[in-house]
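Yeah, one chain of the complex is gone here, protein chain that is, but the others are all in their spots.
Let's look at subunit A:
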Amino acid sequence: MKFRARLDDAVSITRLSNVVATLAKNVKVCVLRLSAGKVCFVISGKGSINMWCELNQSKFFSEYRIEGRDEHNEIFLEVQMEQLARALRHTSTAVSVKMKLTKRNGAYLLIDIIQATVTGGNRNVVHEVPVNIVPQRLWADYQEPDMPDIDVSIFLPPLKQVKTIIDRMKSLDNYITLSANMSGELNIRIETSTVTATTYFKNLTNHKFRDDDDELDKTVMYEARVDIKKLSHVLTGHFNPIKVICNIVDGCGLQFFLLHQDVSLQYYIPAIS
């Protein structure tokens, strides 16, 4: 099992550092799934949040070599995101970043950063981040989630706005209901015995996910009720995604796609009845 990768330009180093830092805000432990074409950060929990963050390897790395155990050619590593983020935090002056899987009483992801110094020289900073290698029999838990049979798909308004509303509502109730239809309406609602508060969004864009759209009634609202803390958690710390798509599976769960330039993030939050 071998893994070796190198980032050579400042832009992709910063981008990778940002991605990892963002994920580390939300996530403690995460599985890093390395395959020939992609680098994925995966969280899979039955009944709780699922996350799938995918990076196209060729857009980041100038050198990328992986040798898995067998023809799958994949490596699954369990990492503490905080540690990984810490190792990649001070990369603003980095000239190149090398990553390598090493073994020394346990597996480590060696991150060798070459920083430019004030004097014009180079300085080596080497971090060894402890990782656990996920055995092959558990790989099935970390597969890309299947696309659920969604009822409605809608682009969210700016994330900052939504986040503020959700955080305000957080003080009132523990659960939040998102409902939307295919004609650009989205409602964010909380209901308690004493108060019901709803925020209405109109004229949003729908994401066409089916060809036979025309036959359906576009005004039917589909909804899902989820834990407000989990939702707030998921929407934390993301900086300027290009688009945020919210998919609702009526009564079953919410799926979010956060699309950045080279990174796509996918969350699934199961609904609570």
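The working rule: a contact is a pair of C-beta atoms (placed from the backbone, for glycine too) under 8 Å apart; a residue touches a chain by one contact, two chains touch by 3 or more; residues count from 1.
To be clear about the criterion, contacts and distances are computed from a predicted model.
*Asks:* Could you tell me which of "ATP synthase subunit a", "JmjC domain-containing protein", "Cell cycle checkpoint control protein" or "Exosome complex component RRP41" is the UniProt name of the chain missing from the displayed complex?
*Replies:* "Cell cycle checkpoint control protein"
*Asks:* Which listed residue (A:75, A:97, A:129 or A:166) would be found touching the missing chain in the intact complex?
*Replies:* Final answer for the missing-chain contact: A:129.
*Asks:* Among A:106, A:158, A:237 or A:251, which residue is in contact with the omitted chain in the full complex?
*Replies:* Among A:106, A:158, A:237 or A:251, only A:106 touches the chain that is not shown.
*Asks:* Consider the whole complex, including the chain that is not shown, and state which of A:11, A:118 or A:140 touches that chain.
*Replies:* A:118
*Asks:* Kindly note down the residues of subunit A that lie in touch with the hidden chain.
*Replies:* 83, 86-87, 90, 93, 105-106, 115, 117-119, 121-130
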